[in-house]
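A single protein chain has been omitted from the complex, and every remaining protein chain is retained in its original position.
Chain naming follows the written order as A, B and C, and within any one chain the residues start at number 1.
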Amino acid sequence: MSYILTTQCSDEIGLIAKITSLCHEHNLNIVRNNEFVDREGKRFFMRTEVTGSPTSLFLSQLQSNLPDDAQVKLHSPTKVKVVLLATKEAHCLGGVLLKQYENALNIEIQAVIANYPDLKPLAEAFNVPFHCVSHEGLSRTEHDQQVGDLIANYQPDLVGLAKYMRILSPEFVARFKDKIINIHHSFLPAFIGAKPYHQAFERGVKIIGATAHFVNNELDEGPIIVQDVTQVTHANNAEAMAKIGKDIEKTVFCKALQLASEHKLFINGTKTVVFK
Amino acid sequence: MSYILTTQCSDEIGLIAKITSLCHEHNLNIVRNNEFVDREGKRFFMRTEVTGSPTSLFLSQLQSNLPDDAQVKLHSPTKVKVVLLATKEAHCLGGVLLKQYENALNIEIQAVIANYPDLKPLAEAFNVPFHCVSHEGLSRTEHDQQVGDLIANYQPDLVGLAKYMRILSPEFVARFKDKIINIHHSFLPAFIGAKPYHQAFERGVKIIGATAHFVNNELDEGPIIVQDVTQVTHANNAEAMAKIGKDIEKTVFCKALQLASEHKLFINGTKTVVFK
Amino acid sequence: MSYILTTQCSDEIGLIAKITSLCHEHNLNIVRNNEFVDREGKRFFMRTEVTGSPTSLFLSQLQSNLPDDAQVKLHSPTKVKVVLLATKEAHCLGGVLLKQYENALNIEIQAVIANYPDLKPLAEAFNVPFHCVSHEGLSRTEHDQQVGDLIANYQPDLVGLAKYMRILSPEFVARFKDKIINIHHSFLPAFIGAKPYHQAFERGVKIIGATAHFVNNELDEGPIIVQDVTQVTHANNAEAMAKIGKDIEKTVFCKALQLASEHKLFINGTKTVVFK
Partner (left out) sequence: MSYILTTQCSDEIGLIAKITSLCHEHNLNIVRNNEFVDREGKRFFMRTEVTGSPTSLFLSQLQSNLPDDAQVKLHSPTKVKVVLLATKEAHCLGGVLLKQYENALNIEIQAVIANYPDLKPLAEAFNVPFHCVSHEGLSRTEHDQQVGDLIANYQPDLVGLAKYMRILSPEFVARFKDKIINIHHSFLPAFIGAKPYHQAFERGVKIIGATAHFVNNELDEGPIIVQDVTQVTHANNAEAMAKIGKDIEKTVFCKALQLASEHKLFINGTKTVVFK
């Protein structure tokens, strides 16, 4: 059986030796290892894929051998639980649903929640529960409360914003801290905010992109996870760019969920560490 | 013998028919044709590659058949003349010099002008005249005047800023209007201004890029010609990004000069039309 | 209303002028035009997007003005009809179904036909009729006959092989001549035939790809329409490559159908002409 051990802590000399030696003592065979030291921030990150039977003794010894601030997690190969939020656009939601159907992502989509009913047939076509929570007549706080309660029932590992066209309240963000992944339809930090394809067209760029990022309280300012781009030309107006961009959005959003589901993703302050 | 006819004017019905029919009447065989109509701006752009012997009668008939604002140019297959400006960095300058040596660009580099002497050996290694015009002790206006006079002597078709790390005065920009091509070391409009790789590192982007653009009086705001990008990771600090970025800068700058030299480039207000 | 005129014929001087002048005479405004001359093969290809009301007189005059071998077609903006063939794998089929659902392709999927029942739920989730025609107990000729009869009932413009893992009989190929588009899971002509990802892994390539092509009677030898690639590493075994490759296959197959649906695709002997 294969497990993934993720470690992050303040950096000091000998960390890799400590971790790998303990694995060896506990008869855990390392089949893949990635580490990164952020020398500026003096932080250590490691992802270790082992075969064997890690015990709770192993984990407690590991924790006590490492610096006090160490965050150690052992992930069994079960699927990562995700609730997806959406509005009306089908492409990102559909992309993830299809990937799950293909068995191409290590995730279980527990539910889709949207502020319009349009995507109900799509979710149900893939046998995923769909909840419509209209924002009509509700304050942002009230709406976020209702949506948040629905999400909380599922106890997901991740909340994926599959083109959820709502600004989130700080309370909502805090409630699902470090769990919310958004897809923004531009190559951040270019074209922050609304209508990025119109901005891109006006500026006459030759490349457009999309960005998946964790959500914090600054709009489009959270730690970036994945970005990708594609060429456009003078012949593409804003509508054409939006159409072209949908494929990139879909790909980038799925890629971010895949990285998260494989435990290859660490938040490092305002940035991420992503092991390939 | 092959010629390239470029046309731009306000759009109206029947322009392609007019131009191509006149070519036919004058026994000019069209071997390649590209056109674009900017429907918002109501502008028409066309690049026509013909074989045959275009006469001055052909050109005057063409001009009189088209709308009054038509800009018609016939380019013979002679090389496009370029003066390159640089400072201390070798990669963009060297990239163009090497491409010329390989005979891979339809350009003739007439001279290199720099505000430091460092790149003299590189220019001279490729037998290109090198002028150092130090900015020490000169006002921006005076320095631009001296550099401008040197350039003007060569009567170039284009002025290429091969990492020329000076802000240009409006007088200089006006003097070589629509002829100055700059390479900026970011994916514009992200990271305008100084130290874009440091900005990129601080933001934690996963892709960096470079942008070639025409220069106007707004810093890094001129019409974009070519952009390209490359992947970076959390393991790349600002210095590593700068090193990785140099290849993209070189490629993008050479590509912009190539497009200009093949008369595939039109300025359309704040944007460009680029035929591939 | 917008129409697309496609023309191909043997090349001669003045063809663009003839076609565009006739458009002008008939009050058809050209909003976009692409042409290509294959100088070796002496063939002319043109795609002309016009607004206005083309009459049958226009078409007959056009035909009589052009060389005898001219194939002229006028496409109204109706959707291109497609029947998809599949086996067991969901990704290419699902990709196209999802794109249709998003309204991102100018196609109407009339039916899905497969030699196994596995993909029935996927087709039906998108409200597309599904037919299972098992090959068990049938000769290739018999099976192709049954599948072909089913297809013929729909009178599709295109037959898309969405990972249809069967070799087609010459009779089947002839029956739907120039209409069958296949997706092959390698960067052709590398790794023709079975198990391309295993071949790629054995050879230790650093890039894998996919190829959409028209089908003729030589296995994987038909005219190539679209290709795309992605990076792999020494850490990817054949199974990992296959998983990574599915995204490329899906993208490339959708792109080929999109080009066909926008009438940007011409067969030119053993090659294609593709207007972007």
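Worth a mention:
Note that in this section contacts are C-beta pairs under 8 Å (C-beta built on N, C-alpha and C of every residue); 3 or more make two chains touch, one makes a residue touch a chain.
These figures come from a predicted structure and were not determined experimentally.
Every visible chain touched by the undisplayed chain in the complete complex is listed here: A, B, C. Interface note: of B:H26, B:H91 or B:K195, the residue touching the hidden chain in the full complex is B:H91. Touching the missing chain, out of C:S56, C:S76, C:N103 or C:T233, is residue C:T233. Contact with the chain that does not appear here is found for just one residue of C:I16, C:I30, C:V215 or C:V274, C:V274. Where subunit A meets the missing chain, the touching residues are 13-14, 16-17, 20-21, 23-24, 27, 29-33, 35, 37, 39, 276. Mapped onto subunit C, contacts with the missing chain fall at residues 36, 38, 40, 187-191, 203-207, 209, 223-229, 233-235, 237, 268, 270-274, 276.
Residue-level contact of subunit B with the missing chain is found at 32, 90-91, 94-95, 98, 101-102, 104, 122, 125-126, 233, 235, 243, 246-247, 251, 276.
To be clear about the criterion, only the chains that are shown with their structure count from here on.
For the pair subunit A and subunit B, chains touching both partners: C. Interface note: subunit B and subunit C, two copies of one sequence, contact each other through mostly matching residue numbers (shared numbers exceed half of all numbers used). A separation of 40 Å divides the Cα centre of subunit A from that of subunit B.
Annotation for subunit C: residues touching 2 or more other chains are 32, 276.
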